[in-house]
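Here the complex is missing one protein chain, while the rest keep their positions.
Right, subunit A next:
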Amino acid sequence: MKTDLLHARIRNEMDVAWVRRRARQICDLLDLDHTGATRFATAVSEISRNAWVHGGGGSVTFSLEDTPVPLVCARIVDEGPGIRDYVPRVGRRGRLQRDEGTVGLYGSGRLVDVFELDTAPGAGTRVRLAMKLDPARGLPSPEALTRLVDGLVRQHSHTLAEELEVQNRELLQTLAELQENRAQLEEHQAQLQEAARRKDEFLAILGHELRNPLSAISNALAVYRMAGEGAAPRVLAIVERQSRQLNRLIDDLLDVVRIAQGKINIQLETVAAGEIVAAVVEMNAGQIQAKQQVLEVDVPETPVWLRADRVRLAQALGNLLNNASKFTPAEGRIRLLVRTVHGRVIFRVEDSGIGLEPAAIPQMFEMFVQGPACRENVKAGLGIGLNVVRSLVALHHGTVEACSDGPGKGATFEIALPLAEGQGTGDADAEGTPAAVSTRQRVIVVDDNRDSADGLAMCLQLWGYEVATASDGEAALALCRADPPQVMVLDINLPGMSGIELARAVRGSVSPPPLMVALSGYSKDHSGLSANDGLFDHHLLKPFSPRALRSLLAQPAAPAGEV
């Protein structure tokens, strides 16, 4: 056991004298004999002076070691140039060479019972000096040791100069502490200022972002008031789209708050990467198509399994895809690909958009940070998307990274997550297993809302189906007759021929009839479906999750149920 008694710095000759006296006092307090005490104190004095003169200052630690023969030790350390050509000559008696620099060092070796020196050119010098204490006396009790250390610390200085030195020492220490505190305060202040600046910027952007959809809605309502019923479809579409936008903004905001408070819990399950990609593509298909951008999706043929919260991961990846579309000009290219690399699954979103300033990349994932290009562009969003992405990905024990060759050269974002254990061994639960589309499965999607139809078509294609879309009943019927599908997904409220009429016509003309899935914005009772039981195999209420549709398609045909 080793008990430290006292630690002191050696920075000047006063310190050397002070350390020498302390060495002597410690020996006296430990009842070391007079000669032993003088030897120890002298050796400590020699080595401390060396530390100051040759090593540019150092420190000494006095300690008590409870070895079979108890030892009082002094360890003197400096960070100086070290000693060249040191040859241990400890224990050899007799006269030594008279070189002044080495008399103290070699002489000290003969003064003490234990002398250990560790030095190398340029690496400082560490010397351990120790005297054996009388084992018969035993070591002082812990209480006595505490008193001893207290006494050493409090002992009054004898001379005015020493008193001043002690005060100087304390003052310097206090000054150093003050300086450190001050530096910390300044750093905190800078951080706070930066945070406040970002917050102000954020509030300004938030104002814009909230006002834009709102003004679009009030404009639309004004149009409705003037133009009347005729403008209703367009007005409704605008209001619907803009409220979705508002909703999204508010969801983002709430997410940021929840993440900041650590209130988001993710529920990990085994999911296929392709499924996440499908959901993300569906969510963003509208925007991508509106800008006539080309989206290339590249997912490995064999399913890639990972443990993830499908909603939250889709949200993260969706944010990246949404950004890619937002910052890529019309008709630009976006690639979304999934790869497995070294036990990790990589989701990569590449775009040919405005690119990134490489210097700005490290801060990009911070809250409320937007690139310079964003500030000129009020459509850029709140500057919280990437922060949300990073937080969500971190909850999945993953990482997100960005890179870009520079402004105008496109950007690449990459989410890397651990693969599910036992990847490829088929241990995934049945729910997560993708519907094996072994034989050719043709699906016709009928919806007058092109965005919805295309989004759904993309998903189905990702799941391995062959898909055709139609925007009205007549076109759909023609497609059915030309190449009968195995599945039809149709919106009930079609212009012209309604979904119900279309379903009846299909059942009348295609044999065997396909699996029919009805989509509607209303429950069964309000959509006229209840009167037509048996016409549809399934009924999905809009908005529906692609997952729900997928599990329906994986099931054998069953009586129409409401999902």
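Quick notes on this structure:
In the analysis below, contacts are C-beta pairs under 8 Å (C-beta built on N, C-alpha and C of every residue); 3 or more make two chains touch, one makes a residue touch a chain; residues count from 1.
The rule is short, and it goes like this: contacts and distances are computed from a predicted model.
Chosen from "PTS system glucitol/sorbitol-specific IIC component", "Large ribosomal subunit protein uL3", "RsbT antagonist protein RsbS" or "Hydrogenase expression/formation protein HypC", the protein name that UniProt gives for the omitted chain reads "RsbT antagonist protein RsbS".
Note that of A:I26, A:A41 or A:A316, the residue touching the chain absent from this view is A:A41.
Across A:R49, A:R128 or A:H538, the single residue that touches the chain missing here is A:R49.
Looking at subunit A, the residues touching the absent chain are 13-14, 16-17, 20-21, 24, 34-35, 37-39, 41-42, 45-46, 49, 94-96, 100, 103-104, 106-108, 110-111, 158-161.
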